[in-house]
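Have a look at the structure that comes next, please.
Of the protein chains in this complex, all but one are displayed in their positions.
Labels run A, B and C following the written order; every chain starts at residue 1.
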Amino acid sequence: MSVNTFGRVLRFTTWGESHGPALGAVLDGCPPGLEISEEAIQPFLDARRPGTSKFTTQRREPDAVKILSGTFEGRTTGTPISLMIENTDQRSKDYSDVAQAYRPGHADYTYDAKYGFRDYRGGGRSSARETAARVAAGAVARQIIPEVSIMAYVCEIGGDEIDREAFDPAQIGQNPFFCPDSWAVKRWEKLVDDARKDGSSLGAVVECVATGVPAGWGAPIYGKLDADLAAAMMGINAVKAVEIGDGFRAARLRGEENADPMHPGENGPEFSANHAGGIAGGISTGQPVVMRIAFKPTSSILIPQDTITREGEATKLATKGRHDPCVGIRGAPVVEAMMALVLADHKLLHRAQCG
Amino acid sequence: MSVNTFGRVLRFTTWGESHGPALGAVLDGCPPGLEISEEAIQPFLDARRPGTSKFTTQRREPDAVKILSGTFEGRTTGTPISLMIENTDQRSKDYSDVAQAYRPGHADYTYDAKYGFRDYRGGGRSSARETAARVAAGAVARQIIPEVSIMAYVCEIGGDEIDREAFDPAQIGQNPFFCPDSWAVKRWEKLVDDARKDGSSLGAVVECVATGVPAGWGAPIYGKLDADLAAAMMGINAVKAVEIGDGFRAARLRGEENADPMHPGENGPEFSANHAGGIAGGISTGQPVVMRIAFKPTSSILIPQDTITREGEATKLATKGRHDPCVGIRGAPVVEAMMALVLADHKLLHRAQCG
Amino acid sequence: MSVNTFGRVLRFTTWGESHGPALGAVLDGCPPGLEISEEAIQPFLDARRPGTSKFTTQRREPDAVKILSGTFEGRTTGTPISLMIENTDQRSKDYSDVAQAYRPGHADYTYDAKYGFRDYRGGGRSSARETAARVAAGAVARQIIPEVSIMAYVCEIGGDEIDREAFDPAQIGQNPFFCPDSWAVKRWEKLVDDARKDGSSLGAVVECVATGVPAGWGAPIYGKLDADLAAAMMGINAVKAVEIGDGFRAARLRGEENADPMHPGENGPEFSANHAGGIAGGISTGQPVVMRIAFKPTSSILIPQDTITREGEATKLATKGRHDPCVGIRGAPVVEAMMALVLADHKLLHRAQCG
Partner (left out) sequence: MSVNTFGRVLRFTTWGESHGPALGAVLDGCPPGLEISEEAIQPFLDARRPGTSKFTTQRREPDAVKILSGTFEGRTTGTPISLMIENTDQRSKDYSDVAQAYRPGHADYTYDAKYGFRDYRGGGRSSARETAARVAAGAVARQIIPEVSIMAYVCEIGGDEIDREAFDPAQIGQNPFFCPDSWAVKRWEKLVDDARKDGSSLGAVVECVATGVPAGWGAPIYGKLDADLAAAMMGINAVKAVEIGDGFRAARLRGEENADPMHPGENGPEFSANHAGGIAGGISTGQPVVMRIAFKPTSSILIPQDTITREGEATKLATKGRHDPCVGIRGAPVVEAMMALVLADHKLLHRAQCG
């Protein structure tokens, strides 16, 4: 039971620390014959890459992916695909304060409590930098599910939601917030920049929609598609909540309001609603799979906070250095990657049992 | 990768359909020497048992558990514990309408889409009856974590929340709603009964708190305690959303508001807040683990809904028979069981790596 | 990582002790739509059943299998198949000597060393009776691989081998030894009966051949077909060695002797030898899969042996009661079952990755 591995038949294992020489992923179970290349994976990493605007951390790294195994003449061979990203901007800084005291909201204390000590440089293994490996693996997973389109976007920052009437998918790639509403972009620019200047941070909500998922993926009872997606998303750094379809709102509906009535359609049933978010009984219905994921505000802030030292003494700590004022923004590409990985996994798992 | 198995080193596998001869769980990896008996497990099943009030389904079954293996002279031996519950009230009814048409919101269509056909009697494997097996397994898991107390309760039905000021844990076992607020009980009696009389149904939110969890349980990156809990809860029938700690509310806080400052304490650090819900970086902090789980309204309602037949013809279907007007109520004991199973699993997993 | 579960995508979990109320298996991942019934499984259990001749233990049990879940109208539904066999001949005997002292060659001491205590009645979980659950699961697995024929037989008892010239598959089901050589049957009758009368026991070698396995099953590097088969067979009670193809004899051949030359054939290549036993690089070649499995002599013998008590005192112990004079004989149906389970698993696993 590798705790650094995710997936059922398509499995990926990640490794690496924030300030080690490199980080990477090994993706196993990929079907043979798929076209993959470093060039095709790179754009997904670029989308997640830090340092591209003042709304993300100023750590600047090319995050260039190398394929070390699993392909031959540009195609997957069915053997494990090893992906590596070298760390190039491990700025030599003084970590003595973080080494000695626990940053509230971070994993500093819990890693020490669990393992007895920790690699404190940049958060070590608990750094969100690890998600680069997921994004690389997710780019390969997309090749397994060409029938599916995945779109993740930020729909709320610091409590300020997008206007659903102004939703324009073409906007998502046009602004630093992965935001589909150009009016919200204006507001968020100020909102996030203000938080940054205050030395504070903001939370965000990411929404993800996968269309083209056929009915029948997902494996009850303990391999339900929604349960696997919940685990995938809750495991992303800073995520504290996950909804499928209407989520918490469904708990406030009556049965007849929450139903997704079915009607005869050209290719299988047509549904006149999608409260369920495309999943019933843990199996995809053929409707879009819809999720919402809540990211807490970045724990690293310049405002000093009460905390304790490793020796248990009271102290105050402000986290200097380069940080995302809203970690949820760069969460969108990671959410997309995890969605791709889970769906590809379930496509293959379904094929195993049901041919 | 058994999809009917859950857990990492403490693993349980469930089997059984709503209207088969029996259902059960096999729990593997349990430490030897723990005292367990049918008598000790039964009260947990009784709490989940249907037919105890007019607010739950009128299916009446004793849900008597039998231990078929894994114990000797009243103690666990370290071998798999087989737990069986016989189905006794499989009322012979006419299932021809459900056999022919798909109930919206149910897994009828998705099971057919996945497997080609289905056991339509009472929902077959997709019935919430399967959760009885989890509750039985959870009762054993509790023995592995005597240091932990787990309490789940319903904190919202049909959008009507409890009053936190009126919170009284002693109330939880005193009413049919697992409700800690005696004033809410009064309101809910009418609310649920009205929905039942209308042939409709209501959603609910269950909250679960585990105290006594030491710092250090949980295994980053893909065995995070919160990710495993999210999967565990999202996999319960009718669940559509999961929050850890402040959950979605955290996305609306600023960094300094969401911090959980640490102070020197007698036995490790003391925290002056618990926005994180007891988990940081996927590892327990030593604070209470807090979750909120949203249940959709029961999909089985008497109000006819548009749907299609297996042959793809338009029809209308009302689900006759015995149903819970609010399936979330009986979700509380299941949530407790899953919490116990995940925590016990992580206690053992932590012991494997960290001694 | 359930240690009472075997398989990758087709997984089975067994439970039960020799003298508990029942034992069973839960088989998960089985494709939907396969015809199975208690009547179709029973003959495989009957082949393994004790008490059918004086050459096996005189414990007499019908070993009647019940299907508790996973089928509907005679066909598998894709949900877990729960198979149960009730124990009916748990003769009430005095186990005080076995409870107090360790039988050499048995798991008595090791279970105590591992778990602190044990269910000593009939060996508890370590009893070969557990293999009945595998045979039942194996009977279902055969339905998944109708293209494959599996034949296991005893080829050596107490060092006395069959004559390959006299090999007649039709003989295998005609004698109590699963022996394909009618002349060896005559010799073995006396050999085994003499050992029985002496209160001693004999070892045996079982050979298993699976024909019809297409090229391409097996998953390098750590899911190799031969490695999975080795684990499957070595895990059978009393097995101490496993060979694929020529096995140890291959270590004495030169490269050109051990080669399996290939020639053009009607349906893929034809091989002019099968030293490899049908597996190259962990993947099936399309030739018959051939294994040989060595069973040690039954450890339970009437001849007193030096041993110690639980308290560490020297004593002597003779194992009274009903025992197989040659446990390898009834191993043949178990070997067949494990072969079926591994091959079915790899058929499905191959389908997952390679379509």
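As a convention for this text, contacts are C-beta pairs under 8 Å (C-beta built on N, C-alpha and C of every residue); 3 or more make two chains touch, one makes a residue touch a chain.
Being a predicted model, the structure only gives us computed values, none of them experimental.
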Inset, instruction - Quick one: say which of A:R11, A:R49, A:R103 or A:R142 touches the chain that got left out. - result: A:R11
Legend entry - Among A:G20, A:G159 or A:G321, the residue in touch with the chain that has been omitted: A:G20
Inset, instruction - Mind listing the chain B residues that contact the chain we can't see here? - result: 1, 9, 29-32, 78-79, 220, 348-349, 351-355
Inset, instruction - Just the residue numbers, please: which parts of chain C touch the chain that's not shown? - result: 1-6, 8-9, 14, 102, 104-107, 109-111, 113-116, 125-126, 130, 156, 158-159, 195, 200-205, 215-224, 226-235, 237, 240-248, 250-264, 268-269, 272, 275-277, 280-286, 294-301, 303, 305-308, 312-314, 328, 349-350, 354
Legend entry - Missing-chain contacts mapped onto chain A: 1-5, 7-9, 11, 13-17, 20-24, 26, 28-29, 32-33, 66, 68-70, 72, 75, 77-82, 84, 114-119, 124-125
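Keep this in mind: only the chains that are shown with their structure count from here on.
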Legend entry - Interchain contact steps from chain B to chain C (minimum; 1 if touching): 1
Inset, instruction - Specify the chain most distant from chain B by Cα centroid. - result: C
Legend entry - Whole-Å separation of chain centres (CA-atom averages), chain B against chain C: 39
Inset, instruction - Let me have the rounded angstrom distance from the C-alpha centre of chain A over to the C-alpha centre of chain C, please. - result: 46
Inset, instruction - Averaging only over C-alpha atoms, locate the centres of chain A and chain B and give their separation in whole Å. - result: 26
Legend entry - Of all residues in chain C, the ones touching two or more other chains: 1, 9, 29, 32, 78-79
